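With one protein chain held back, the other chains of the complex are shown just where they sit.
Order of writing sets the labels: A, B and C. Residues in every chain begin at 1.
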Amino acid sequence: KNRGRLLISCPDRPGIVAAVSKFLFQFGANILESNQYSTNPQGGTFFIRLEFECPDLAAKEAILKKRFEEVAKSFSMDWQMTAVQNVKRTAIFVSKELHCLRELLWEWQTGDLMTDIVMVVSNHEEARETVESFHIPFHYIPANREIREEAEAKQKQLLKEYDVDLIVLARYMQILTPSFVEAYERKIINIHHSFLPAFVGAKPYERAFQRGVKLIGATSHYVTNDLDEGPIIEQDTMRVDHKDQVQDLKKIGAKIERSVLTRAVKWHLADRIIVHENKTIIF
Amino acid sequence: KNRGRLLISCPDRPGIVAAVSKFLFQFGANILESNQYSTNPQGGTFFIRLEFECPDLAAKEAILKKRFEEVAKSFSMDWQMTAVQNVKRTAIFVSKELHCLRELLWEWQTGDLMTDIVMVVSNHEEARETVESFHIPFHYIPANREIREEAEAKQKQLLKEYDVDLIVLARYMQILTPSFVEAYERKIINIHHSFLPAFVGAKPYERAFQRGVKLIGATSHYVTNDLDEGPIIEQDTMRVDHKDQVQDLKKIGAKIERSVLTRAVKWHLADRIIVHENKTIIF
Amino acid sequence: KNRGRLLISCPDRPGIVAAVSKFLFQFGANILESNQYSTNPQGGTFFIRLEFECPDLAAKEAILKKRFEEVAKSFSMDWQMTAVQNVKRTAIFVSKELHCLRELLWEWQTGDLMTDIVMVVSNHEEARETVESFHIPFHYIPANREIREEAEAKQKQLLKEYDVDLIVLARYMQILTPSFVEAYERKIINIHHSFLPAFVGAKPYERAFQRGVKLIGATSHYVTNDLDEGPIIEQDTMRVDHKDQVQDLKKIGAKIERSVLTRAVKWHLADRIIVHENKTIIF
Partner (left out) sequence: KNRGRLLISCPDRPGIVAAVSKFLFQFGANILESNQYSTNPQGGTFFIRLEFECPDLAAKEAILKKRFEEVAKSFSMDWQMTAVQNVKRTAIFVSKELHCLRELLWEWQTGDLMTDIVMVVSNHEEARETVESFHIPFHYIPANREIREEAEAKQKQLLKEYDVDLIVLARYMQILTPSFVEAYERKIINIHHSFLPAFVGAKPYERAFQRGVKLIGATSHYVTNDLDEGPIIEQDTMRVDHKDQVQDLKKIGAKIERSVLTRAVKWHLADRIIVHENKTIIF
């Protein structure tokens, strides 16, 4: 297709929309969707996402990007332009719990997850059969606290080979090293099984049970080096009651996790997320 | 303030956003919010809502509107420009059930309903004390099937006197005549106590109980001359179960009604609603 | 296990709980869960569901049932006693849309659907690969308006062979004949893709789009010979907006359908549903 997307952050002032829309119009592009937000119209930061249709986009893409440099410069913009047909390449990391993985594979199979899932990596063998039935390469790489560096070296090697744009931690229960996280800044999406910031860290369902909460939740966020403190992309909650034991919380929670993670991944793939000061703007 | 809003509908084609944003920029306006939608980028209808801040808007308003005529003409636009400080004038019609009225009065009292509530009209006396405690004029106008014309004549008289922009039917249980509805096209918002199109017409809670539904709902819509068939603005539902009798459904439903109606009225007051072919676009 | 369940309906009067709990205690049973409801304590109908643990239930089951006859008689009870370990046998009917089928298979695979899925029947071949990968027999039986009787004859034959207790219509887009429905009264669960009674019949998503609703839903119900008029078991809704086209409604709706149908099937399997005058009591 001829669809493109433009994401921009810059200091807010009059004339930004006029300049950008004029630029796109000069190339014959029709703006299909436009979303904007400003932290403060007086001196704040302005964000905009434009989705447009431009005849012969593939041919024009390079020149569009080059020319846009001038507009960007005059408004001190951070920006990113993507052609929708350049599909992002995704790797999924998983451990033993497969519900999030399966939801992603299904959505991908029905054409609702616009990405190439190029491989699945796991420190266990549980997922192999499912993954291979979708004709996706499965890589078993043992990982635990002791052999973290070694495991990550192998993972990085694969990520390069497969030219991966996005890593989805679909209940991958290992902590990543700072160097790994930095190498894929804002390119790693995790699902945490609590409504953060409640129950940061291990065993959130057990702690939710202990505390007697009446809602449990899940949170999808970009991974940073502060555990479970990265920018939140999406959250949701469901009701539980006194009859629900830890095992029930896990089952109910699994439903939240899979829908929350899937939404977050879809928004990332559609270039709908801008990260600003550890918070996300979702367009 | 210097805030303005621009609502536009026109045939979709490239260049609309560029033209409008350039126009606003020429007057020094900063676009604060922008939402758009197209039924079809190839030959469909395009809709956009812009909220902007323009220095000295009050002084410039007339000239802005006049000059915008040219832009509008070249794109065959239906459009409407409003200055936020010209607050809309609202009349509330109510019968005996006061929960929706009270919610609106509260929101208005706390400054969350940006309108002047200029009067409340009722065919019963139940609401008088509540309304007058807010220092709002209350008009008792008897109304029923037999004296409909007569009642509406009095209502119209008052609506003119008070220069009313919006009529909210906050559980006003009378049907309006076609001539009344036409006189206030897309300016009458009703709350119907079911999730339309289920249970059109009378006694929806009784019928919901009879049918054994597991959810009840409420729907806010613009009034047209097809009963409960006008463009839907907002809906919501809540769970009920076999233990809930008709009386319980009414209590639960009252909570839905008041929140759904209030959201619909707020969106209307903020010029966020465009009606297109019996459907609403909510920006 | 030694778990049993007792479902009772009878005219309400004092002493029912005392009689039933005394009966169970005489057999050394411990009541684990008890839910009751009365349409009216004065002269209405009383319903109760008891889940109990009884040592050596398998050995005692026959005698329990025999002896309970006396209690039942003195209170004019309709009743049903089941041993949890006698797992119900389920057949799933499906056409081309597989999301509901897949959800049921997953839940079954993870041990959360306490039933034997003994076969899947379809009038299309789309589901075969999925079904057979779960090692469940798949039967392709062509069906449409013209060959309905013929198709049902084959289906009935299979239902007998497999000794089926429950038929789940997981988006099986064929209407069943009255004789088929009567043969499996209250044993056929359907998922309808709208929040009934809105959009009874064909193409509910198309009609929801046309009407401009702000919520779409799904409804699971027992099949009767009045199309989409059977006792409602479960319903749910999700938000949509003006941007959502029919295709989007179908995707969002698919998520509702699969969770609503799964909940309904689980409740049926756990003997939690009593049907009373075209309504369900869910314990």
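One rule holds in what follows: contacts are C-beta pairs under 8 Å (C-beta built on N, C-alpha and C of every residue); 3 or more make two chains touch, one makes a residue touch a chain.
Computed from a prediction, not measured in an experiment: that's the story for all the values here.
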item: Sole residue of B:75, B:106 or B:162 that reaches the chain not shown, by the stated touch rule; value: B:106
item: Residue, one of C:12, C:165 or C:271, that touches the chain absent here; value: C:12
item: Touching the absent chain when the full complex is considered, from A:77, A:121 or A:196; value: A:196
item: Of A:1, A:66 or A:211, the one touching the omitted chain in the full complex; value: A:211
item: Touching residues on chain C - with respect to the absent chain; value: 12-18, 21-22, 24-25, 28-36, 38, 41, 53
item: For chain B, residues in touch with the removed chain; value: 102, 106, 112, 133, 251, 255, 259
item: Hidden partner interface residues of chain A, rising order; value: 37, 195-199, 211-215, 217, 231-237, 241-243, 278-282
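Throughout what follows, only the chains that are shown with their structure count from here on.
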item: Inter-copy rotation, chain A to chain B, in degrees (Cα atoms; steps of 5); value: 180
item: Chain centre separation (chain B, chain C; CA means) in Å; value: 42
item: Cα-centroid distance, chain A relative to chain C, in whole angstrom; value: 38
item: Touching two or more other chains - residues of chain B; value: none
